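Left out: one protein chain. Kept in place: all the others.
Entry: subunit A
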Amino acid sequence: MNLSFAITSLEQGLAFGVMALGVFISFRILDFADLSVDGTLPLGAAVSARLLTAGINPFYSLIAALLAGGIAGAITGFLNTKLKIAPLLAGILTMTSLYSINLRIMGRPNIPLIGKSTIFSLIEKLGLPYPWNHLILLILIIIIVKFLLDAFLNTQIGFALRATGDNPQMIRSMGISTNSMKMLGLILSNALVALSGAMVAQYQGFSDVNMGVGTIVAGLASVIIGEVIIGKSSIMIATIGVVVGSILYRFSISIALNLGLAASDLKLLTALLVIIFLSTPRIKKALR
């Protein structure tokens, strides 16, 4: 693998790392397998791309993506907590609806962002050489997101959120509504995923309505790789693990491509990767 491959993997790992942190909230903290992320990643990209073509400041477009993702998460939350639709189905329904909504937002299936002002083109103006400028920007964003998330999960509300996924009966006994907590978790999770979608679109130079396919699996892969390699003894450690997991995941994809695997085989590879990592603890136990 040459250097440019490594840099690309690192950049992708960081940009998608925000998405992995979102999946970490729903999947690990809330214990809610939320498939809406396959729709909220392109939602963030769509919102951001549409605003960029209208000449809006790219950083504002990130905030708009964040908000849009939060609304999508609230819809999944509403379907699950108020209409009592099962988590998987609630996520699928939101994801499916978002496909149409994303097309509406973009007006067409693909918006190229070449020549548009993006967060990357702005940072390039500061005069730092590539790839440092891109890397510094991405690292800065993910550090801010990670530390805000760590801090939030150590507040009183954060404790309640964590306990909701761990033992809902206990949290009800503590006088806290599990429904509100689920809602909050899903809003946060999908907001981060959409933010990531906006970052990815600006990074790759286009937004595509199909770019969300397999997001949940990639997110799970990152979360699980992180847990296996870094651990999950505390929230601080676990979120580092998620980001490292995301980077390692993109590296393994690059390696697979370098070894001559067709790009169309990547989804299969990802699924296999997740299966292997998920089953490792059991296989280890069986071998003992």
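Following the convention adopted for this analysis, a residue touches a chain if its C-beta (ideal position, glycine included) is under 8 Å from a C-beta of that chain, and two chains touch if they have at least 3 such contacts; residues count from 1.
To be clear about the criterion, contacts and distances are computed from a predicted model.
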{"item": "Omitted chain (choose from \"nitrile hydratase\", \"Multicomponent K+:H+ antiporter subunit F\", \"CoA transferase subunit A\" or \"Putative ABC transport system ATP-binding protein\") - UniProt protein name", "value": "\"Putative ABC transport system ATP-binding protein\""}
{"item": "Residue among A:177, A:204 or A:252 that touches the chain left out of view", "value": "A:177"}
{"item": "Touching the absent chain when the full complex is considered, from A:72, A:160 or A:199", "value": "A:160"}
{"item": "Touching residues on subunit A - with respect to the absent chain", "value": "152, 154-160, 162-163, 166-167, 169-178"}
